[in-house]
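What follows is chain A.
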Amino acid sequence: MSIANAAFSRRALIASAVAAAAATAGVSGCSTASGGAGSSAGSNAGSRTLVVGMELAYPPFETRDDAGEPTGVSVTFMRDFAEEYGYDLRIENMGFDGLIPSLQTASADCVMSSITITDEREEQVDFTDPYAVAQLAILANASSGISSIDDLNQAGRTVAVKTGSTGDVYATNNLDQAEILRLADESACVTEVSQGRADGFLYDQLTIYRNQLANPDTTVAVYIPFQDPEYWGIAVQQGDDELREELNAFIAESKRNGEFDKLTETYLADEKAAFDELGFRWFFDFDEGSDAGEGA
Partner candidate 1 sequence: MRIELEGVGHAFGGEPVLAGVDFDDDVSTLAIIGPSGGGKSTLLRIVGGLMAPTEGTVRVGGAEIPREEAALARYRATLGFVFQDGGLFHHLTARENIALPLRAVHGLSEGAARERADGLLARFGLEGEGDKYPAQLSGGQRQRVAIARAVAPRPRMLLLDEPTSALDPEYTTEVLDLLRDLKDEGTRFIAVTHEMGFARHACDKVAFLSGGRMAECGPSAEVFAHPRTPELRRFLGKLLEWSV
Partner candidate 2 sequence: MRNPFVAGPDGRVTPAQAVASYLIVCAAVIGFFWLSLAMAGIALDFGFVARFRQRIADGLLLTLGISAASLVASLAIGVPVAVGQGSRVLPVRYLCDLYVKLIRGTPLLAQIYLFFYIVGTAWGVENRLVAGVIILSVFSGAYIAEIVRGSLSSLDAGQLEAARAVGFTRAQVLRYVVVPQLVSRTLPALTGQFASIVKDSSLLSVIAVIELTQTMQEISASTFNLFGTYFVLAGLYLVLTLPIMFVSRWFERRLSYAH
């Protein structure tokens, strides 16, 4: 079985839970201390170092090649940014839970790691405009006859979700008829569906797509219309407006000049074709939907 890759939903959960706990707890002095840092984002071009925190465990966005070198959508994007703005780029691999603290302790200048912009996180770091958008999809059991979210939201249906993921939140808020089965592991959710113990699994589109490919006989992927998308942003230290503005400008430019199309072609060509066929919304597609303009 293929491993669920783009696990931003899981990350959304864990980080937000920790962030929220930390926020409730009124965490430490770090968040204010980093206020004026902007450490390496000095004004002179050429010799500025830019430290970017990533968790290199989410291909094809942040990962490593066979030689162990960082690669992926985010890596190429930051390289292009550094080149254009005259930074020496250094990518620091760290665990997802350590990403936001690395900004608070000024050991990184920014973090690009498929992070969903949430209110809780915005209390601790500043985010750029969104550079990508993610949505949920359903992995349905092939013989369950489910072809829409409404088919799933029926009494007697069982929906598998990963505990605390955005799929869990969506199911809790919207699927009031179905039984919600909360599991700790994405692979277990997929197994529940492919074995027919659960009728559907709610998770991010990329994971659903890949797991459907891995279980072609037992599962189908189903698109969910009219959902609130999650936006991914690059996080910078609180108050580091200079770097944030530079990143915003580069993101806006990338949306215009085809940088994201180039990244898609390099890393996600098959997925893009499949998403188009399934009717899934593409990561870098900001034109669709009423609130799509937020980052443009």
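We take it that a residue touches a chain if its C-beta (ideal position, glycine included) is under 8 Å from a C-beta of that chain, and two chains touch if they have at least 3 such contacts; residues count from 1.
Criterion applied: all candidates are chains of the complex that A comes from, given by their letters.
The model shown is predicted, which means the values in this text are computed figures rather than measured ones.
K.L.:
Given the candidates 1 or 2, tell me which one touches chain A in this complex.
P.N.:
That would be candidate 2, which touches chain A.
K.L.:
Residues of chain A touching candidate 2 in their complex?
P.N.:
13, 16-22, 24-29, 120, 163-164, 168-169, 172, 181-185, 188, 191, 195, 197
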